[in-house]
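Heads up, one of the protein chains got dropped from this complex, but the rest are sitting where they should.
For chain A:
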Amino acid sequence: MDSLVGFVGKNYVLMAGDTNAGRSIMRLKDDFDKLVPIDSHKILAKSGEIGDGNQFCNLIIRNVSLYRIRNETELTTKSVAHYTRRQLATAIRKNPYSVNLLLGGYDKKDQKGSLYYLDYLGSSKKINYGAQGYAALFVGSILDRFWNEDLDFEDGLELMKKCLKEVEKRLIIGTRCFLIKMINSDGISVVEKVMINSEKKNEIEEEN
């Protein structure tokens, strides 16, 4: 039910998640932020069980902070991805966390963004673009066609909206509102909270 989309652009990472929180057939909340900041330059986008997502993200955030306090240095996105994967992999056979994640981060040292696909089983893969949830079925082909590694921010945002529009239009489970965040050298910023209504007109209405 959760949709998460992310891709790496020229000097940034763009991530989007739907803002629905639900249980079974009921929508509990429609302004739920699934893109959790781990530190100033990394976002963990969570999908799956809400409780597990909260607990697991807390675990990662606190441990990343602890590392920073102890060692006076920030972890790279790759390190956080490996640490997160290890936590999921050891948990799966004991007390599994039902969360599927997209980890996006910008490393000042390499001056590059990176995106990792993490699974509840503990699979991990560095990807250039990808999605979690049902969105992946729709958005995968759009990103295959239109993504390239030199996407600047405006083109990237347009591509992201194209993806989200497709999710809204074709995913039977209604999800019209998406939150888009960007990570670049300045840190995490909320780009837009996008409200898509493809029934009225074929345009995207923007809302603050």
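In this text, a contact is a pair of C-beta atoms (placed from the backbone, for glycine too) under 8 Å apart; a residue touches a chain by one contact, two chains touch by 3 or more; residues count from 1.
As a convention for this text, contacts and distances are computed from a predicted model.
Within the choices "Proteasome subunit beta type-3", "RNA polymerase II transcription factor B subunit 2", "DNA primase large subunit C-terminal domain-containing protein" or "Origin recognition complex subunit 3", the name that UniProt assigns to the complex's undisplayed chain is "Proteasome subunit beta type-3". The chain that is not drawn here is touched, among residues A:Gly6, A:Gly48, A:Gly122 or A:Gly156, by A:Gly122. Residue-wise, the contact with the chain that is not shown comes from A:Ala136, picked out of A:Met1, A:Ile61, A:Ala136 or A:Met195. Only one of A:Met1, A:Ile92, A:Leu171 or A:Val191 touches the chain withheld from this view, namely A:Ile92. Where chain A meets the chain that is not shown, the touching residues are 85-86, 88-89, 92-93, 117, 119, 121-127, 130, 136-137, 140.
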